[in-house]
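Down below is the structure, laid out as structure tokens.
Every protein chain but one is kept in place in this view of the complex.
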């Protein structure tokens, strides 16, 4: 089961410079702390050099600055963390899944399934749907009518994609993902909500990954758009008509309200929120637990987190938040009174 | 595929007053900005009149105040947004789904499936469950023993409804919805949690919609109740024994803790929370990201959001939140001292 690679072969494949025995064999990646003699490990931050000294790894991946920090066989890379990611990919190839349609899958007669694709047990593919080359549709997945999925996609079990969506190549969706559900749109009339049909689509670019139980609603009239290279963690909610710019990464439990437009290369922390119709510039970082309540026009890092304390401290302090405006006014009044007193005194002295 | 309607026929069906050529044909709805000559668009806010002037739509829906704001063929309605919702419904009829039970579905012999209902591939219907007229149960859905669902329900794929629940007419549940899972109830004894059986049901009224991956737990002893016309967005968590009043709308990612009781016609913003056992009056609006920590007895709008800033500003300001009580006390002390100084001065002057 274990694949073994020589350092020299790894470097031939992925680049980087080998120092020490290029014939050293490694089977798996591990942290410096837990590595054994079959492992290759990595150092991405010089502050862990002590762990490097103590590691039992057979080899390590290091940046240029740490090139001489060990006598172990090593590969030197400009970006040791990305290099480690690729080595791990080499050593952990995805299990090959046989092409073809499982007999228990239910595939519409006019669905277009590439012969190299794999449709697992109990999956259901709707009319006129298209599944590209080498794509894998897991057990219990449902792909709606007319939805098109590119090549090398991987839908883990129990993913649901509604009708009429368009998804690029190299897509990964984890279990429980829902794509193309109706956006939340209603008009109030005479005390009742009238449903607004959600007739847009979800359009997803290439190289996108979507974490478990994340939901992406279809557009109301226009489309919801996820651009190339976007990475979404688990349990994220993307409302109708949102646009997420290329290569933006969003951590778990974030909610993005309708028609918000997020830039490229943004990073959004866990459980953050973005209100509807806002614009977020490229290269914006948003901290966990922060609600963005107005548009952000400039790259940078933004936060809005209430700091935690022991309960009693929190209670004693938080009670004043309902009186901050009063405090501000009293402060201003004091400043005025002080000025008067100072004048009085200097007049007094002058007398 | 495109259904086309004349304005006059729309008004005959939905009411409203046509101005201009009642024979104008429209096929689809679109925003003013994106509409073309096959589209009907709408204006719900006079501030977008500039878009109205520029639109390529064939016709528009307007309120009385904007009746003369264009020379395009138009329908005038008291509530143009609700009118648009209904027109969109006319122009986007739901695809008809053939009645009957797919051969791959697994339906208990004593389940009561209306002949006009549709049970899709791989769906499972438990013993004694009842599915009403014209209801559609999607692929991969599971309906538990004895659960009753009314007429014209639509369960999108991969919805799970546990045993013994009761659901009204015109119900919509999006994919990944779970209804009737156990509430979170345990008693601690000798260092271990003892599970409290959750023996209540979930009871849902008519005309309720539930968004993707939303969860509604069954009651512990009594029932969890969702009244008529309630609209729930995606990824909402409704705990055991909660009651949600009729026509209340709740945005995505909200959590409502056990036994909370929400009034009628409330609107709750995304990622808000409501603690257990609280009462919320009718017509209450709660902002996104706000935790409601005590009951609200009066209609109105309520917020509790920490404002965001650039990181450095946030950090510089937030550090004082742990010392607010001290600041309040120092402010009070200053006020006292000023009083003393003022008295001293006036005495000094009087001397």
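Every chain is named by a letter (A and B) in the order it is written, and numbering of its residues begins at 1.
Please note the rule applied: a contact is a pair of C-beta atoms (placed from the backbone, for glycine too) under 8 Å apart; a residue touches a chain by one contact, two chains touch by 3 or more.
What you are looking at is a predicted structure, and each value in this text was computed from that prediction instead of being measured.
Student: Out of B:133, B:196 or B:281, which residue would touch the omitted chain in the full complex?
Tutor: The one listed residue touching the chain not shown is B:196.
Student: For the chain left off this view, which of A:25, A:128, A:192 or A:247 is in contact with it?
Tutor: Spelled out, the listed residue whose C-beta touches the missing chain is A:247.
Student: Can you tell me which of B:24, B:235 or B:261 touches the chain that was removed from the display?
Tutor: Spelled out, the listed residue whose C-beta touches the missing chain is B:235.
Student: Please pick, from A:118, A:135 or A:158, the residue that touches the omitted chain in the full complex.
Tutor: Only one listed residue reaches the unshown chain, and that is A:158.
Student: By the contact definition given up top, give the residues of chain A that touch the hidden chain.
Tutor: Answer for chain A: residues 28-31, 34, 79, 81-82, 84-86, 88-89, 92, 95, 102, 104, 120-122, 138-140, 156-158, 172, 174-176, 207, 209, 211-213, 229, 231, 233-235, 247, 249, 251-253, 265, 270-271, 288-289, 305-311, 314-315, 318-319, 321-325, 327-328, 331, 334-335, 338, 341-342, 345, 348-349 touch the chain left out.
Student: Where does chain B touch the missing chain, residue by residue?
Tutor: Against the left-out chain, chain B lists 104, 106, 122, 124, 140, 142, 144-145, 158, 160, 162, 176, 178, 181-182, 184-189, 191-197, 199, 213, 215, 217, 221-222, 235, 237, 239, 253, 255, 257, 271, 273, 275, 286-287, 290-293, 300-307, 309, 313, 316-321, 323, 327, 330-331, 334, 337-338, 341, 344-345, 348.
By definition in this document, only the chains that are shown with their structure count from here on.
Student: Any idea what the CA-fit rotation angle from chain A to chain B is, to the nearest 5 degrees?
Tutor: 120
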